[in-house]
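The complex appears here minus one protein chain, its other protein chains still in place.
When the chains are written out, they are named A and B in that same order, and each has its own residue count from 1.
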Amino acid sequence: MVKKILSAYCKLPYCKVISSLLLGLVLLTLPFITDYALGRIWVRILDFSLLYIMLALGLNIVVGFAGLLDLGFVAFFAVGAYSYAILGSPHLGIHLPTWLLLPIGTVLAGFFGILLGTPTLKLRGDYLAIVTLGFGEIIRIFLNNLNAPYNLTGGPQGINLIDPLNFGGISLSQAGWFPAVYNYYYCFLVFVLLIIFTTHRLQYSRIGRAWVAIREDEIAAQAMGINTRNIKLLAFSMGASFGGLGGGLFAGFQGFVSPESFNLMESVMILCMIVLGGMGHIPGVIFGAIVLTVLPEALRYLGPLQNNVFGKILVDPADLRMLVFGMALILVMLLRPAGLWPSPIRKQEFDEAIEDSND
Amino acid sequence: MDIFLQQLINGLVSGSIYAIVALGYTLVYGILRLINFAHGEIVMLGAMIALSVIGLLTDSGLPGLLIVSLGLLCAIPCCMLIGYLIERIAYRPLRHAPSLTPLITAIGVSIVLQNLAMMIWGKEFISFPPLIDVQYFSISEATINSVQIFIVIVSTLMMTGLNYLVNKTKLGNAMRATAQNAEVAGLMGVNANTIISLTFVIGSALAAVAGMMVTMNYNVAHYDMGFMLGLKAFTAAVLGGIGNLRGAMFGGILLGIIESMGAGYLGTLTNGMFGSNYQDVFAFFTLIGVLIFKPSGLLGKAGGERP
Partner (left out) sequence: MTEKLLEINGISKHFGGISALTDVSLQIQHGEIYALIGPNGAGKTSLFNVITGIYTPDSGSILLNGKAMTGKKPHEMAKAGVARTFQNIRLFHSMTALENVMVGRHCRTSAGVVGAVFQHPKAKTEEMAIKNRARELLEYVGIARHANTVARNLSYGDQRRLEIARALATEPLLLALDEPAAGMNHTETNSLEELFRKIRADGVTLLLIEHDVKLVMGLCDRITVLNFGKKIAEGTPDFVKNHPEVIEAYLGVSV
């Protein structure tokens, strides 16, 4: 029934235009709807979803397109966030404007991407994974300890009172026409759309094809004249710079940063978003990012739910939340190994692989 | 000089534990090419189960050593069962899926086990009751205690045993054949599923013992102790050359020693600029350094895929 309506709709003239307009309308009014239906806190979660979409799309370039397993992606997020925090807060008394802070974080993270990539790209898949993981931990440990001898990062306490994002003298943290969380929503939305646009164009370009070629068969890619080292480094630095941009936005939004936010679990989470959504498939990755941001928050309602069903709280919802989350992760992968929304070609491959294994 | 010897002893002890855990990673990786992220949690569960049993028996009046042994004897089969179930439920259905899919389920299993443990045993540190009369021996100016000696001896025995099992027995032959090429091994009459299950069971048994040793060494257990330990052990396995048993043992002990040396000397070497809080960085830098110069690990087979 739903399929019939959908296919009838798709036959309409202008159906694409209508869909785009509808989507645009939903995106524009989403904070209002969310606020009204679920409360202000959910607008904040919406903002975080947008941040995670940026990060996931960045990592997707590295893992999804170029096939390089990176388990330390959060390091680049941290580089962006800390460079914003250090150069835009009372911590050192430096207050650069936002339009400088964001590019600095982006470029610096891209540079760190190359720094990590250069010595490690010769490594095979799983070796690369552990080295990137180590790199992520190294960055975090440095952030945690660089409060002495010179206090650069603020140590375990991190940095507070970070300047909010500010465009043309308008601070996003001050409620103007809209509450602050709305401002950030629209700001992040613009960046997300830019990143989607960029990754989409990259995917269907000479560079994007080279990435996928390396993922599929590195030796054949070399034989086609692809300088695999440079193209991989490009993937690393592009992905990293998206992470850096996300980090800068995060710092300006949150107002404080601490090493806690950049642990290994965060890297793992971003990787999960990609794999769960559908690796290499932009809509899938976006979907995965939203699901994995919203799900843990939604699971907070397990408390009230227990209250309603059993009349009392049996298990602390904070404890139950991650348990259910882990189970969901396993279940989704078992039922849909190609992800929730894979690209049509990849889905086909997986189906064949499963058929083969059933023979 | 006295610091050196002391750090060497400490490193040897923690390195022995890393080696035992690293063996679990390497066994599974050798056969399935899968980073079994949940392995560290099995170590934690081993410690927790053993401590629960020990806690129940503390006031029973039995001799301390017997209670500890009973705890361990309960933990081992429990962990074996858990390892078996993890493979059956979370990995086997995805055997033919690309490697990232089982990696995500492995992460899922890790999260589930950690949170289950938190719900069962709580968020507090659980301490190891003073059941054993710990003896201290001094070697020049360093000291070593009986628990540490016990850990080194037991892990050496386990490593020797495993080495014998894999290299000298029929089962070991089947394991190595499956690791080389599961399909061909299958044609030769090796049941890959059984071998893989057994690999998980053996690795989990090792993990249970390792869990016990960690709690004895540090006197505490905590629901999130498995994660970092697993990470370090995996690092050790890669350092030695993953998939290679001797590499895992060597890498584990080396990592332990490097870490404790780092903790002991980093402060002095850098004039107090970097203290022992950089201990973990040291481990990861070593790993990166080794892999740059020897991409397949210290004892790994050289050369990549043949074009």
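Rule of thumb we're sticking to: a contact is a pair of C-beta atoms (placed from the backbone, for glycine too) under 8 Å apart; a residue touches a chain by one contact, two chains touch by 3 or more.
Bear in mind the structure is a predicted one, so any value in this text is a computation, not a measurement.
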- Item | Of A:C15, A:I219, A:L314 or A:L331, the residue in touch with the unshown chain | A:I219
- Option touching the unshown chain, where A:V62, A:V79, A:L108 or A:M238 are the choices: A:M238
- Message: Using the document's contact rule, name the residues of chain A that touch the chain not shown here.
- Response: 197-198, 201-202, 205-210, 212-213, 216-217, 219-228, 234, 238, 345-346, 348-349
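As a convention for this text, only the chains that are shown with their structure count from here on.
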- Provide the C-alpha centroid distance between chain A and chain B, rounded to the nearest whole angstrom. 32
- Note on the structure: chain B contacts chain A in the complex at 29, 33, 35, 89-90, 93-105, 107-112, 114-116, 118-119, 231, 234-235, 238, 242, 272-275, 277-278, 280-281, 283-285, 287-288, 291-292, 295-297, 304-305, 307
- Residue ranges of chain A touching chain B (in the complex, touch as defined): 63, 69, 119-120, 122-127, 129-131, 133-135, 137-138, 141-142, 144-145, 149, 219, 264, 268, 271-272, 275-276, 279, 315-316, 319-320, 322-323, 325-330, 333-334, 337-338, 350, 353-354, 356-357
